[in-house]
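Some notes on the structure that comes next.
What you see is the complex with one protein chain gone and the rest in place.
Let's turn to chain A:
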Amino acid sequence: MKTNDLILQTATKVVVFIIILFSWHLFFSGHYTPGGGFIGGLLTSGAIVLLLLAFDLKTVLAFLPIDYIKMTATGLLIALLTGVGSFFFDAPFLTHTFSYVDLPILGTTSLATAVLFDLGVYLVVIGVTMTIIQTIGETE
């Protein structure tokens, strides 16, 4: 039986971007307002899950050709490396620093190495969630 889910698919195409933008907002603002890597990652994967619901596994893989296990590994590696990086400055493991930098468009912005660590968390959470959902989804 062929179902017509045009409305769902069209709505998805719009909504996914909103969700992803919202998740990025949560991720980037995590240091100042509620949010952060974990919830940001969960929402991003929520967007991808929505794609999976509206389309099917193969289609989603075609335009998001991501190996989520590698994504998990990358996230872990980034988190680890931010920790290791502090060794180069003769500081204990996972010592973070921040400073205010003048950026061309954004003006004076505080940049923290903690965000890099959070990026690792973000990637791991997406990777993990998507691995679980994809693996379970693939089995019959």
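Operating definition for what follows: contacts are C-beta pairs under 8 Å (C-beta built on N, C-alpha and C of every residue); 3 or more make two chains touch, one makes a residue touch a chain; residues count from 1.
Please note the rule applied: contacts and distances are computed from a predicted model.
Missing chain, UniProt protein name, picked from "Pyruvate dehydrogenase E1 component beta subunit", "Na+/H+ antiporter subunit A", "Cytochrome c3 family protein" or "Sulfite reductase, dissimilatory-type alpha subunit": "Na+/H+ antiporter subunit A". Residues touching the missing chain, restricted to chain A, are 26, 30-39, 42-43, 46, 68-69, 72-73, 75-76, 79-80, 83, 93-94, 96, 98, 110, 112, 114, 117-118, 120-121, 124-125, 127-129, 131-132, 135-136, 138-139 (touch as defined at the top).
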